[in-house]
Every structure is written in C-alpha cells, then in structure tokens.
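Only one protein chain is missing from this complex, and each of the others stays in its spot.
Labels for the chains are A, B and C, by order of writing; each one numbers its residues from 1.
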C-alpha cells in the first residue's frame, strides 16, 4: 500500500487504448496528425488560441519554456522550494545557459506579489546584478497548495508591470483545477500566464507532458530548443496520443478528482497533523518516528519529510488517480488510530 | 507503401507486451527493477562489464555520452555528414557547452584513421585552437555503410594514441551487426569504443535508446547530466521494458535482419543506381525526377536526396523491421521496370 | 575627498615605470619574458611551486579558476553576500556553464566549517540535487574581515574531507595579509587553498589581476579557458609588468599597509558605529541620513549602504593605497565631531 508518489502510478486504460490506436505509421517527429491536433485541443480547453508542444518530462517542459522567456544573462524569480530550484538537478542552469534563479518566500511554497517584490526591490538596475526576466509559480505548489485565480492574477499584474514573463509549472495542474473548480483558463491565461507545463505523467499518462504557450512567439523558439535538447522524439504520435486521451471527455479532471478525493479522506484523518492545507493530492503530515514505524509495519509506504522545528517528525503522503480506495481508507483509519 | 524512414515504424508486439507487463508500480526514475536489469543484460550481450542507461532519443543519448568525454573548450572529430553535425539541431553545441565539431571526410560517411589524421594534423597544440578530445563514428553510417571490426579497431588505436575518447552513434547499430555477422562486442568494446548509443526506436521500439558505457566513469557523469537535461523520466520502467524486450532472445537482431533483407531485395533491383553499398537498411539511389514521379504515381513514398554532380536525381529508400514484403517486392519490380 | 572605492584609485608610479619598461616588442600573448617570469615570482612569494596567469579583472580570474574546479552540473559553496553571487553580473553562471552557487551564512561575510556544513547537510547524494564541487571564500571578505590562517585551514580540512576544491577570491588579499602579519602562504596554500585570485587593480595596478594555482592541473585547463573567454590579451607583457612591479620589494604589501592604516584611523573615529571589525581597508559605518548629509556637505564622498534593522542609516568607506592622509584625518575628525 504505497503512498510514495503519483509519478510512478500506472497508465490509464484509455491512455493505453490511445497508444495502441497510434500504432500506425504517420509522419515523424511532431508532423503526425495527433501532434498536430494538440493546438486545437488546448485552445478549446483554455478558451483562447494557444500552441501546445509535448515533452517527455516536466523538467524539460519547464526549462524549455523558461529558456524562451529569459536570456542567459537574466534571472527567474521562483519560490525557495520550487521544484526547478530544488529537484531538477540544475536543469534551469543548463537550459537557460547560466541564468539565475532568484529565490522568494511564501507559506505553502506559494509566492505572492509581496514576497516577489521583496526580492526584486534590492536588485539595482545596473549590469553588476542579474536582472529578472520572468516569474515561475507552481500550481499546485510543492506543498500541495493551490493558487486561486485572483492570486495568479495579482502575480500576473505584477509581472506585467515589471515587464516580466509569467510561467506556471503545472506538474499537478489538474489537481489544482479539480480543487478550485474553476476553468483551466481562469487560473492561467486569464490571469496573465504566458506559458505553462500541463502535467499528465502523474495523472494517468506514461511519458508525455504538454507545454502550453499563450504567446505563440515563445513556441516558435521552443520548437528549435526542444530539438536541440534531444526532446523531439521521432515517434511523437505516442506522446500526443497520451495527452489527447487524457484531454478527451476531461479524463484529466476525472483522474485528478480521484486523487484529490483520496487525499481529502486522508486529510480528515490527519486533522491536527497537517503542515499545509490539502488542496491537491499531497499531504505533509506530522508523524513521529514511532508513528511512522507503526504505519510502515502494517504495510503503508511513504517518504519521510524533514520535520519542522519543534516537531518530532514528518512524512509526505501522495495519492494518485488510481489509489486503491481500500488502501486509502485503511491508511486513514490507521492514522486516526495512532 | 512508404519507404520514408524506419523512425516512424510501428512498435513490435513483444515490446507492447513488455510495456503492459511494466504497468505496475515500482520505484521511480531508474530505480525500478527493469532499469536496474540493464547493466547485466548489456554486459551479457557485449561479453564485458558495462553500464547502460536509457534515454528517449538518439540525439540525447549521443550528446550525453559525448559531453562526458569532452570539456566545453574541446572538440569532437566526426564526419562532415554525421547526424550530430547535420541533423540534431545543434544539440552537441548545447550539451557540450559550445565545444566544436571538427569535420572529417570519408566515402559513405565512414571515417578512417587517414581522414581523421588529416584534420588533426593542422591543429596547433596551443590555446588559440580548439583541441580534440573525442572521435565519434556512426554505425551503420549515415549512408548505410558498416564499419568492419578492423575498421573500428584502427580508429580505436588512433584514438588511444592521441588520447581521444571513441564514441559510436549506433542509431542503426543492429542493422550493422546483422550485416557484419560479428558479435556486438567485436565492433565496439573490443575495438576501442568507450561509449555508444544502441538504437532501438528505429528497430521495433517506441521511445527508448540505450547509452552503453564501457568506461563506468563516463556513466557516473552522465547520470547527473541526464537528469539535468530533463531526460530522467519518472516512469523509467516503460523505457527499460522496451529495451529488455528487444534484447530478449535477440529480437533486436531478428528485426534488423528483416529490415536488411528487405533492403537487399531493393538493392538487387537498383544495381547500377546505388550511390553507396547497401550494408544496412538504407539505400541511396540514382533516380531521375521522371522516374521518381513514376514510382510515386503508383503509390511508393520516399524522400528525395540531393543528386551527386552529374546525376539527374536521387532518392533515399529506407526499410524497417516491419516493411511489408509485398510492398518491398512491388517496389523492387517497379524500379527494375524503369 | 572621495572614499567611494579603491577600485578607481590611480596607478602607482612604480607600475607606470614598469609599463614603460615593457614598451618594447616581445612575443605575443603570454609568451613574453615578463609573463613567463610570473610562476617564479609567485613561487618565491608563496614558498611553494605554483603557476600564475594574469587576467584583466577579478570577475574573470575568479570564474576561470572556479570553472577548472567545478563541472557544469556541479556547484560552488560561497557566502550569501559573496561578490561572485551578488556583484558579478552572473559571471559564474556563464563561466561555469550553469553550475549553481550554494549560499551559506556567516558574520562579516566569513564562512566557517559550521556554516558550510549546514548547507551541505541537506543535499541528498542523488542526481536530482546539484552536488557541490568547490568552496569559494573571499579574503579579505566583502565586509573587510580577514580569515585567520587557522580559519582557512579549518575550511581547507573540510574541503579535503568532502572532496571539494577550495578557491579564494583575493581581490583584497594584500589588505588581509597586511592586517594578519602572516606570510601569504600561511593563509592560502598551507591552509588548503587550491587556487586564488591575487588582486592588484585595487592596490596600485591598472588592469591586471593574477590567478595563482597551487595545483598545476587547474592552470592547464585555465590556459584554454582564458583564451576562450577572450582574456588572453596579445600584449600580455603590459599586464605581467604591473604584477611584477607590485611584487617587487613587496610593493603590494606596502600599498596595502597604507590603505589599512588609513582605514584604522577612520575606524578609531567610528568607534561605536562599526558594523564589522575593520581588518582591511573597508569600513561599514552606522550613519544617519542627516549625518551623511553633513559629511557630504563638507566634501566627503562615499556610498550609502543598506542599514541593518533598527539602524537609522549606514555607509561604506573605502581607503586606498594613495588615500590622502590629510583627507583621512579630516574625515576622521568630521565623524568624531558628529
């Protein structure tokens, strides 16, 4: 009964079906009919014309989009605990050719105009200091918290005012939208986002994420950069097929709701133990070593998490689109019984 | 009846079966049991201990290996028509942080100690000129020609003598081995190759190539660089599964033989028209525009190729593991009848 | 009467003399007799064999040395307020091809084994997190504080134990040595420093800093990287001449003593106002806006500095080798009289 991460969950049956349906020759790279259908599918979803390109990983998708926004001598403002800063092996340094990440604060790994402004303020407008060119936010955040549309819009307004691009790492975008109950556009393009990663791998896919560009000029650059990064797969139809299957009849949203629902069941059992509000499919839970040992001894697997000051221990629990309801209920009961 | 490229061919049924078998949760990235089985599988195949890592594309696989051999201020010697020079969108410049490609000559896109030495000779050993650190050869070559074991060994000896690494782009390695009838080791590690890309995508796979390192120190660097390049997929088991399925009971070799056999049938029909010997699954054929039009009008699809001087036109024909024998025979007859 | 910065001070007469003496043709780049004399001059100074190369700026000198120690996928530990982090326009990102700076704490911009260990501890040894390869310390620090030989040795021991290189940014190394009264070697090579920038521009030079390598393998890389960075000037003899003139009869030390002595005179006047101990030629002084206005109104020029929490204001005062004693005394009196 594992609650390690959604990033190893199985592939959804409808994705498998789409993969098999794609198993006929077509043009290579992204010239196939499925890859060419992405723009329309996402434009419909977001209610605005946009350009969508696939990539195999969120790391690549995030960095390719940021590299189109930020010159090598520039910088990106992101949260101190953003995935691009902490867990991508220095990929932004590689893709952005040495551009900097400027680290800002915020509860729940959420930025705000205030915390962003706090790091922008001391930067002198001279050549000795690296100048910001973009802001990157993660939706849902690294602590499973969701920006509301107004939150994104406030950051988008700041970005516009400062001449900065706005990027969204949406590895768990589906979970955030499922929680918010808003349209995908309300919390992105309508709020000033220029480009985003729309995650599918954690939500029923196998190996495909989407980069969605609300500014087509960014996509024009990324097409070249994607090839240059070795991310233009020759059999691209197998990536597009996954994405289209998950967009079809809002399977992405249905999957996210399943994961979120499981997370909420656990959250209720963790009342008093939660380090952050549960607004997606991740829980950060205060659990002592003894408690963790007890849970593991009866078959529950999950990762340790650094304990906040004064706490005896902590753990991260992640649910997925296919978390077994029986396992979830069992874990909820086990935690309640601690 | 298309003969465009093997890089869009369908996925082999045994690969599909392996993908489905992998559809159970396991550890993420390359911590799963399938990814961890690669070293042994390739060590058995090559008869030497080696380290194997997957990547989604040959572009990434080639460049990651080269980046472990060559510092940013160095250079790689490759053929003027090497894929890394001509068709990878500048990926070596990206992955090698601006290192140069030094372009050498050779019939059939094959290098030799003589042509390599010819470009090394004028390089002064001073800081004003970029110094070579590795040689990259393509097996089978971009013109479908195969290096014999002695050919590779001669280049390997030169590399050793000059202190250069030796890399092999084996996008169509299977086709070369099928043609040569040698062991995989005879034409690689036994001949001085330090690292290679072992291609599977063109040979029945979906989205997985292998980097094989005969020097484990190179793999230690590449593990970091692969993550940094966004090529460490979280569900790595789906890549490893493809590779293991194709290695199992030498399916890779069987597939390559099918493609090569189809190519030989076409080659017999093209006697007198061949620009290069057919030693893999690609044919470069002299065909006038009228002849190409005639073939296309009856349903044969293929790419044009630049005509050599004095020729009226040319085309590239590529066969695949699943080329329909009826289509192949029909094309052979049509060419014969021209 | 300006106390802005030592980096705009005039050139020492003995440096001028050396420049004129160098105004005869010699071999280009660093093949001239003066450039070739640097190794011996520094080996004598440090009491150990070392290799010395010139560069026009400290930014280039620091980054070239670090780039020889750290691969593009690695990181450098430095102080949060280190010059390479704050004031070099992102040069480390450029020269190190996107490697990261890991920011550690410490009073007076001085690192310690404890503060370094604090940032190293949470770094997992996996490919998702950027691994450290070097530590960089600044002597004297960005706040004019000096590492004692034992301080550097303790950091050197940590570096050795963790397999990290140790780099010293010695833009004001002369001032630190003048303050410490130790040999140059005691606080560098004897304490585990692998490579350093030995600053001359702020100390009577015009346009030459020295990179000193106690590990000659680093210099071998830097020779190529320096050319590649456009820092191999063709008339290198004019750079070497400056350095040799300042080394001759310890002019570097004499100049630093003059600057330090002026700083001490000011420090005595600033008792109770100093934000950091004065151990080189920089003073960070609590001064209210009204006090600063008063000083400026009678002809003293200096930069504002961000006030610490709770303070009414602050300023930075910098003395130089040629600070006019009358100006120094006048400023000391003016501050005392506030």
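Everything below uses one rule, namely that a residue touches a chain if its C-beta (ideal position, glycine included) is under 8 Å from a C-beta of that chain, and two chains touch if they have at least 3 such contacts.
Everything quoted here is computed from the prediction, not taken from an experiment.
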Touch criterion as defined above, residue of A:103, A:123, A:221 or A:307 at the omitted chain: A:221
Hidden partner chain, touching residue among C:11, C:123 or C:294: C:11
Given B:10, B:43, B:129 or B:322, the one touching the chain that is not displayed: B:129
Options C:122, C:181 or C:230, residue touching the unrepresented chain: C:230
Residue in contact with the excluded chain [from B:50, B:99 or B:314]: B:99
Absent-chain interface as seen on chain A, which is shown: 71-73, 97, 127-128, 131, 221, 223-228, 232
Contact set of chain B toward the excluded chain (per top definition): 72-73, 75, 86-90, 92-94, 96-100, 122, 127-130, 306
Missing-chain contacts mapped onto chain C: 2, 4-5, 7-11, 16, 20, 23-28, 32, 55-61, 63, 88-91, 93-95, 201-202, 206-207, 224, 227-235, 238-239
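Methods note: only the chains that are shown with their structure count from here on.
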Label of the chain whose CA centroid is most distant from the centroid of chain C: B
Chain with minimal offset from the mean of all protein Cα atoms: A
Separation of chain B from chain C, taking each centre as the mean of its C-alpha atoms, in whole Å: 50
Interchain centroid distance [CA atoms averaged], chain A/chain B, Å: 34
Cα-centroid distance, chain A relative to chain C, in whole angstrom: 42
Set of chain B residues in contact with two or more other chains: 224, 227-228, 232
